[in-house]
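Report on the following structure.
The complex is shown incomplete by one protein chain, all other protein chains being positioned as in the whole.
Per-chain numbering from 1; labels A and B assigned in written order.
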């Protein structure tokens, strides 16, 4: 089955096609001004997140607040988030029970050795630094989320997490790039 | 060395350039109608995967079957897959020996504690739920794969895996976004 039949958007130089509109020439005509709006757009912005204590934090609303005005202009596209740091991470996970975030932080501390008995050579920046680097690669520092009808198209229970892996909280920069039609 | 010399595609408003064609003005002219075809396209679709039992599953053919008709229209681009759940994951790994998938599931169960002795606070949804969330962030819920000449440009031994981390199988939604020329 071709994607355009069931998909939310499909565009080259043609306007948005929605099934009912494809069978309605008048509606389809009315939409031709949307062809212009469907030209690919790019937007990019660096967001600075205030310092968060060590652990996992739900930051969906902070991110959305910074980008929602632009986001609303995209019918279909992708939002890319890039954390410019190597001792924190971005991940998508549960958005409701804060216990899930606490348990995830607990897991990270179980799986990555820390302290005097840890086997790390890189200790100059403190005992939490090398574990922080490892956790950053485990969860990753980049996310791509689909945009559909002007919104991030995440599942009902999904949220964006910033995981801070250092003991001393610092502000963190996220480069957000939006691309779509 | 500039990318267009050796690359599979390079386009703004100019047609596809292939090395031999760059030294052949007649061929290059012949290609000018392709400039139109090279206008950026977007397609987006939500795929529902039938329930899979706990473990790692090869889903390349299921995904490709759903998108191949659209995929064939892209000379060059990116396919983005986004799993709308927080207790399963998407990853790229070996596509041949099912033992690799079984061993990966075994690893996940070794590294993430589960059951009465596990230290989790979030237990209301069952003993497999908190481990499932952790595994989801370890492997991730989003993938981006290059498109080249109408196909997913994966390596010979690569495949797309759905890793189901819950005991009780449920259907899972994947938002697929295609973008390219």
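Rule of thumb we're sticking to: a residue touches a chain if its C-beta (ideal position, glycine included) is under 8 Å from a C-beta of that chain, and two chains touch if they have at least 3 such contacts.
It should be emphasised that the depicted structure is a prediction, and the values quoted were computed from it without experimental measurement.
Chemist: Which listed residue, A:51, A:113 or A:126, touches the chain dropped from view?
Modeler: Of all options in A:51, A:113 or A:126, contact with the hidden chain holds for A:113.
Chemist: Specify the residue from the set B:143, B:162 or B:178 that touches the hidden chain.
Modeler: In the complete complex, the chain left out is touched by residue B:143.
Chemist: Could you please point out the chain B residues that touch the chain left off the display?
Modeler: Residues 1-4, 6-13, 40, 76-78, 91-94, 97, 99-100, 102-104, 106-107, 110-111, 138-140, 143-146, 148, 153-158, 161, 179-181 of chain B touch the chain absent from view.
Chemist: Pick out the residues on chain A that sit against the missing chain.
Modeler: 36, 39-46, 66-67, 69-70, 80, 82-86, 111-113, 119-122, 124, 130, 133-134, 136-138, 140-142, 144, 173, 175-179
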